[in-house]
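Here we show just some of the chains, and they stay where they sit in the whole.
A, B and C are the chain letters, set down in written order, and residue numbers restart from 1 in every chain.
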Amino acid sequence: MTYNEKRIPVGILGATGSVGQKFIELLQDHPWFVITALAASERSAGKLYKHAANWFQKAPLPSRIANMQVSECTPDLPCRIVFSGLDAAVAGPIEEAFAEAGYIVISNSKNHRMRDDVPLLIAEVNPEHLELVKKQSHKGMIVTNPNCSTIGLTMALKPLHDIFGVEKVSVVTMQALSGAGYPGVSSLDILDNVIPYISGEEEKMQIETLKIFGKLNDNKVDFANMVVSAQCNRVAVVDGHTESVSVKLKTRAAKEDIIAAWRNYAGVPQELELPSAPNPVFRYFDDPRYPQPRLHRDEGKGMAVSIGRLRDCAVLDHKFTVLSHNTIRGAAGCAILNAELLVKKGYLDAE
Amino acid sequence: MTYNEKRIPVGILGATGSVGQKFIELLQDHPWFVITALAASERSAGKLYKHAANWFQKAPLPSRIANMQVSECTPDLPCRIVFSGLDAAVAGPIEEAFAEAGYIVISNSKNHRMRDDVPLLIAEVNPEHLELVKKQSHKGMIVTNPNCSTIGLTMALKPLHDIFGVEKVSVVTMQALSGAGYPGVSSLDILDNVIPYISGEEEKMQIETLKIFGKLNDNKVDFANMVVSAQCNRVAVVDGHTESVSVKLKTRAAKEDIIAAWRNYAGVPQELELPSAPNPVFRYFDDPRYPQPRLHRDEGKGMAVSIGRLRDCAVLDHKFTVLSHNTIRGAAGCAILNAELLVKKGYLDAE
Amino acid sequence: MTYNEKRIPVGILGATGSVGQKFIELLQDHPWFVITALAASERSAGKLYKHAANWFQKAPLPSRIANMQVSECTPDLPCRIVFSGLDAAVAGPIEEAFAEAGYIVISNSKNHRMRDDVPLLIAEVNPEHLELVKKQSHKGMIVTNPNCSTIGLTMALKPLHDIFGVEKVSVVTMQALSGAGYPGVSSLDILDNVIPYISGEEEKMQIETLKIFGKLNDNKVDFANMVVSAQCNRVAVVDGHTESVSVKLKTRAAKEDIIAAWRNYAGVPQELELPSAPNPVFRYFDDPRYPQPRLHRDEGKGMAVSIGRLRDCAVLDHKFTVLSHNTIRGAAGCAILNAELLVKKGYLDAE
């Protein structure tokens, strides 16, 4: 099958959940992919999607999707790729079953992220890691994307790491509510409040960053020799994770060179002109009040990363603010871009 | 005059503003002080306070205060101490004029904070700095308190610095709206949003901390040999600054020893049993979800500092979350406690 | 037992839930009542309260309560009165069992509110309805309080109904999040939003008002001949229901007479000086910007009702804004005041 003749049939695992809904929203009118299967828990299986899901996206539920029947998450779906927005409690064995059965599993779940043979992939940051799938014994394959807060951070670090080398990173996040799914955070816990704790989040940011920046060596990833410390907070923002970052570089870097590194950066998705690739990747703001989540989370249709306030840090070398859309760039959109890379790199033809 | 025979007459400069209102609220029913003068800008002078001020505190405006006439900010007020909540644009010369005329000026404004001969005072942290006033050539004196976000930070650091020595500090703040005064931050700028910038705030935190922890040497302060880096954000919280702090200590410290240092800390105000002194000074939470501004900002009537989430930091040594009430502990309440210290230490008798 | 010799032992049904927690908070240091039993679902039974409950009140959990063991909701608790904050799904038979066994059940649940022989009681509004309990065949008795949004409305209407007669009421509510319990409303549903629907709420306001203002006639309530239409909305407020009310009166009333009716009103709880009775009952604001939930919900320790903006209505006669604290005046506080009335009226001695 070649992807430009006709659209590739794709399925969504966990289609009724909040990540699943975002997959549906972003895959609407996708030039390469067409949704042909929706799967969810037993409770939803058998129902029409419009009856099974509590659709809470701003974009209206497409009527074709609304009237599709929801299947169970068993590997007999009429599609080639499955996007997984499954809850971590169940994602592990289901995703494996699909990979075993020959499906290409593009997962946003955390379960397989740290497996030796599974790429933890951001198409702009470590596209070469895609090769790890060759080590997988599955008939199909599993590709994962990192945690939402890791994605914004590592994207912002990527141009700096390429040019100057990143040694140490201290990051404090102010994360949006949508990151916790639906119903997620109780309104009573966050109105007029900050929650200084997100279970497991700091650990993910700290370890995932090392894998993402790891070198591919004899088809395994040597984790990056980098130190990362994260403190994660929840704030009363609907979408868009804001992060205050301090960084120590291996090489001395001038402020204007760092800004230029962001402004000039283009990764493989930009070179390949993948449909979901933002261009430019980064928007750097000279106005010190920016970026702000409500104003800038939708930059590049939610796929670009916004940065501002680069200045000297007395403890490390530099500090700045990063903003990225957590459910688009940080979840469903990142996964879709990963799938696009996979298609363009011929991983579907190869079989 | 002895403070326990009858209450000391005090005045408030900038009485109609948001810090001024907090002074009024906290000085109501104060055992040592009685408000005898209210002063504000020319526009308000001559009016009854209830007509001059747009009172927006939750506590009702006391009727005695409501019917006091507002004076101009000239040094002929019928009181001994003046609490200044003046805007920085005008505070400088007015506070000096009062000090020249013999008043004890307890100021929350930034104008004189960095002067060689002016104590930048937190009664629990550096009470010995009060002696700096002896260098002042004023007939009266000026005593200042630090910026709201500095106060929470330096209080949390104090027990650690005493026992283990603080070398480096990296702090990211999530600051409340009331810190910007009234009307302050537009609702359109902060609903569903974070503002990653507060003009001048990071500089204040970085330099004030060094003065506060400085050693008094031959009646001047040798700034502390400490490195501080701050990143300041505004979030949608009414009251209470939350801070994510990383710290490097001179001495290796066990987690339980640090927690004990906080839990056991008592400063001069606690020993002297000053009326506004919180006791305990710190509340440390074992629950990782805490402290949170809406739940804990009023600990110790807003004068205590709440801390939680102490854990190892891969970049520095330890990290934790600090919360303090920015308009009580971080402004008016800190100033009043400073005044109480001054009274108890005999600075009023001395004249 | 006489209530003034020693405190009356009381239990709380549904003690771990959000209404249960409010009962605990408000009964702390109560002059007449002492908590001697805490009961909750099987899941919690047997545990210490501090382990069974996720305490999320601002006031710290009292240590005596923290270390009490939670019982099951069976009628063998060591107390005389039980306050019920049970979920409506289970409250019906449990409350009946307690009443059968001789307990005085003071319930905030909706299950028995509309029963012929159960008073739907607001101590300031219809204290005479208490007599209905004599019709109950229980060895003990059940007394209920109305829905939170009904309480604010009917209290505001009471002085008008007494003097001028209320014929028609049109009310639109803007209700606080705490009214939905915990976790209740998802933050994603309410941040930057309004929800124009609260299931069952409008029906409760419309029918409960008629029973409350009903005349006691031969020991049954003749529902009031009054027309009520309610529209209920949820808004992003933590505590405090705001209601925009229009009313048609039987008698022509001057604006100043209506305001005087509120300002001068004292009910039976005020005359009897019950411990939880607010005095004054109403605060009327001349400032057209008031009342506001964040500023005024705590009037009278949360037991008073705030009113403002009385003006002519072109459709009915008058319109105004009412504010009341939904979890204090509108729930636990109202129930406690009902219990106080019952005690003072001798319903405990009688047995």
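Keep this in mind: a contact is a pair of C-beta atoms (placed from the backbone, for glycine too) under 8 Å apart; a residue touches a chain by one contact, two chains touch by 3 or more.
For clarity, every value in this text was computed on a predicted model and none was experimentally measured.
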(message) Let me spell it out: one sequence, repeated, and 3 copies placed. What is the copy number of the whole complex?
(response) 4
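The rule is simple: only the chains that are shown with their structure count from here on.
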(request) Please compute the C-alpha centroid of chain A, do the same for chain C, then give the distance between them in whole Å. (result) 48
(message) So the centre of each chain is just the mean of its C-alpha atoms; given that, what is the distance between chain A and chain B in Å?
(response) 43
(request) For chain B and chain C, let me know how many angstrom lie between their CA-based centres, rounded off. (result) 40
(message) For chain B, give me the residues that contact two or more of the other chains.
(response) 191-192, 238, 294-295
(request) Spell out the part of chain A that touches chain B in their complex, as residue ranges. (result) 168-170, 172, 174, 191-197, 206, 227-229, 231, 233, 235-238, 242, 244, 246, 288-295, 308-309, 313-316, 319, 321
(request) Can you check the complex and tell me which residues of chain B touch chain C? (result) 56, 58, 191-192, 238, 294-295, 298
(request) Would you mind writing out the residues of chain C in touch with chain A in their complex? (result) 56, 177-178, 182-192, 236-238
